[in-house]
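Sharing a structure, written as C-alpha cells. Questions coming.
A protein chain is absent from this complex, but the other protein chains hold their places.
Letters are used for the chains, namely A, B and C, taken in the order the chains are written, and counting of residues starts over at 1 for each.
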Amino acid sequence: MEVNKLINSINDAVSEVFDGSTIMIGGFGEAGSPVELIHALIDNGSRNLTIIANNAGNGRIGLGALIGQRQVNKVICSFARSHKSITFKEQYEKNEIELEVVPQGTLAERIRSAGAGIPGFYTATAVGTPLANGKESKMFDGKEYILEKALSADFAFVKAENADRYGNLSFNKTARNFNPIMCMAAKQTIVQVKNFIDVKETDPEKVITPGIFVDKIVEVKNPLIETHAIENGEVYP
Amino acid sequence: MEVNKLINSINDAVSEVFDGSTIMIGGFGEAGSPVELIHALIDNGSRNLTIIANNAGNGRIGLGALIGQRQVNKVICSFARSHKSITFKEQYEKNEIELEVVPQGTLAERIRSAGAGIPGFYTATAVGTPLANGKESKMFDGKEYILEKALSADFAFVKAENADRYGNLSFNKTARNFNPIMCMAAKQTIVQVKNFIDVKETDPEKVITPGIFVDKIVEVKNPLIETHAIENGEVYP
Amino acid sequence: MMKSKLKTLKLGWTRNQIASKIANDLPHGSYVNLGIGMPELVSQFVEENKEIIYHSENGLLGMGPPALENEVDYELINAGKKPVTILPGGSFCHHADSFSMIRGGHIDICVLGAMEVSENGDLANWTTGKGIPAVGGAMDLVAGAKNIFVMTDHLTKYGEPKLLKECSLPLTGKSVVTRVYTNYAIFGIEKSGFKLLEINEDINFDYLKKCTEGKIIQ
Partner (left out) sequence: MMKSKLKTLKLGWTRNQIASKIANDLPHGSYVNLGIGMPELVSQFVEENKEIIYHSENGLLGMGPPALENEVDYELINAGKKPVTILPGGSFCHHADSFSMIRGGHIDICVLGAMEVSENGDLANWTTGKGIPAVGGAMDLVAGAKNIFVMTDHLTKYGEPKLLKECSLPLTGKSVVTRVYTNYAIFGIEKSGFKLLEINEDINFDYLKKCTEGKIIQ
C-alpha cells in the first residue's frame, strides 16, 4: 500500500469543513489564492466561518464570494481595504462581519509559530500603536516587545504549483507567500495543485513544503485568473 | 558596479574575527561543517572565543583543533559527547572550558529567532527537566512552557555547495542543517562554498539562503572529508 | 500656529526630484524596501554605478522593474499587487522568511510615505481612524528595517504641516523614522527634533519653520 493524498473530487476534498470552522486561506492578492477550493466551500455551504488570510477577498469570486454568501463571521487579516474588496466592505460597514487586524509580519509569524509548536513569541512590531492594546509587553535588553500568540486553524486551503502523492509541494513565484506556513498550522491542510507529478520528479533539495504538512491534494489544472475574472464581472456561484 | 561578495583569500575572509568573538559554526557532525574556515581561524589566532554549534568537534581538525589550540572559552551546543570528541573532553574534565547544553531544537529555534528579530519565544521542550532551571515559565491553554531567548553571534561560519556573487546559497543534502539559520543570526556571515556559480545559474525558486543573509564567500573546491581525515590521524595545524 | 491659513503651493522639489535625492542616499549593495505609492519612484533614479537589491515583503528579493504587458504573470507581483519582474540573482521565499528579513534587521533601508511624522521619529501612515483599518506590512517594516526614510509632501493637501511635535493619528511605530525627505527639505531625526540636512533653494528658512510644527534644528 502506498501513501497517496490525492483526492479526485474537489467537493470531497472540503467535505469535512463544518459550521464554525476556522480556515486559513493562502495567497497574497491573487497570487497563490486557492479560488477553486473556496468555491467548493461555497457549494459545501458551511457557515459561521472564521477566515485567516492576508486580504478579505476581491470582487464576487473566491473569498469575496464566500463572504458575499454570508458564510463568514470573522476575518483575521492584515489588509481588508482594497477598491476591489466589495463584499467585505458592504458587511463591515453594516457591522455584519467582524475584523481582526494583524500586522502582516506578525500574522505570518503567528501562523508559523502555531505550526512550529511555539505558543507565543515577542516582537517589536506594533509596540506603541493601537494594535498593541491589551497585549502583554516585556523588556529585552532595554527595548520593549509585545507578546503575540500562535494562530492555528481547523483547515488550511492552499494553492500550489506541483505536488506528488506524499504532498510535497512547490509554488509558482510570489504565489508561495502564506501557503507554506499555513500548511504547517492547520489540523487539516487541503491543497489545490496545478500539476500532480510523479514522485520520481520530486527533487529532495527543492521541496518547499514537505508532505508531512499536507493532508489532501486535489488537481485544478486551469485555475481561474482573478484579474481576468473580475474584469469580466464573473460571479460565483 | 556589481555586488560581489567573493573574497579571494580564506585568511582575509576571517580577518575581522577578534578576541572574545562569539562565532556560530554550521554543520551537524561532519555534514556541512566549514572545516577550512575554522582552520583559517586557527591561523588568525583569535582567542577567548565562544562557539555556538551542534557539536564540540571531532579529532584534531576543524572545531576539535580550534579547541585543541585553546582558542575557545565556551561552547554552546546540544551534544558535546562523542567518542571522537577528544579535545573538548580533555579540557572539560579539567574545568578548562565552559559548556552550555541546549536541546537541539531549542538551539535551532533560538538561532532562527535571532535572525528573525524575535528576542524570545515559549517552548514546551525541557519543561520539568534540569535544563529549565532558572528559566521563566508561562501557561498557555493550561500547559506550561518556558521562555527561551534569541541566540546571536558576531560571526557565522558556514559551508555551502553553491553560491553566486550575491551570496545566494544552496546546500548538499543533510549538510543544510544549521547553516541557513546561522546565516541569519550573525552580524557577519562567512561562507565557504564548493562551487562559486554565475548568477545566471541561480534558480530563484531554489535558493535556500538568500544573499541578504551572507556577507563574504570564499571558494573551497575540495574540502577535507572529516571521516577520512580522522581515520588518517590528520592534525591541524 | 496658523495651520489652516497655509496655502498648498507646489513649491520646492518635484516628486521625481525627491525620489532622486533618496536614490542618491542609497548605498551601493544595500537591501531596500520601497513602500507602495510615491516611494516606488525611487528606483528609477539610482545611478548606473551602483547596485541596489529590492525586497518586496510578499516574498521577493531582487525585484526588477514593473512587468511589461508581455511579461505579466499574475503570480509574480509586488507588495502593491502589481505585476513585476525578478532580476538575475533574485529569489522567492514564504511570508515568514520574508518578514524575518524585515524584523531581523536585514533590510538596510525602507522608504515609506507618511500622514504624520513627529519630531522624535514617530510615524503615522496606516489609518486616519476612519473606514476599514488596514495595516499591511507597515508596522513590521518600521519596527524592523535598519533605516526608515519617509518620503512625503511637506504639507497635507489642506496645507497643514505633516511634521509635528506629536502625531495626532494612530501610530505605525514609535521613534522609528531616521530621515524625512519632503518637497521643501531633508531632515534627519535627532533626539531634539528634525535636524535640517538640506533645504530647497526656493524655500526660505522662516517659511520652512512656519510649515513645520515640530522643532527644527539647524
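One rule holds for everything that comes next: contacts are C-beta pairs under 8 Å (C-beta built on N, C-alpha and C of every residue); 3 or more make two chains touch, one makes a residue touch a chain.
All values derive from a computational prediction rather than experimental measurement.
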Chain not shown, its touching partners among those shown: A, B
Contacting the left-out chain in the complete assembly, out of A:Arg47, A:Lys74, A:Lys138 or A:Arg165: A:Arg165
Touching the absent chain when the full complex is considered, from B:Pro34, B:Gly57, B:Gly117 or B:Pro180: B:Pro180
Residues of chain A (touch criterion as defined above) contacting the omitted chain: 1-3, 112, 114-118, 164-166, 168, 184, 199-200, 202, 204-205, 207, 210-213
Interface with the unshown chain - residue positions in chain B: 28-32, 54, 78-81, 88-89, 92, 99, 101-109, 111-112, 123-131, 171-181, 208, 225-227
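The working rule: only the chains that are shown with their structure count from here on.
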Intersection of contact partners for chain B and chain C: A
Computed distance of Cα centres, chain B from chain A, in Å: 34
Centroid distance [mean C-alpha coordinates] between chain C and chain A, Å: 29
Set of chain A residues in contact with two or more other chains: 109, 123-124, 171, 173
Numbers and ranges of chain C residues touching at least 2 other chains: 86, 92-93, 96, 99, 102-103, 144
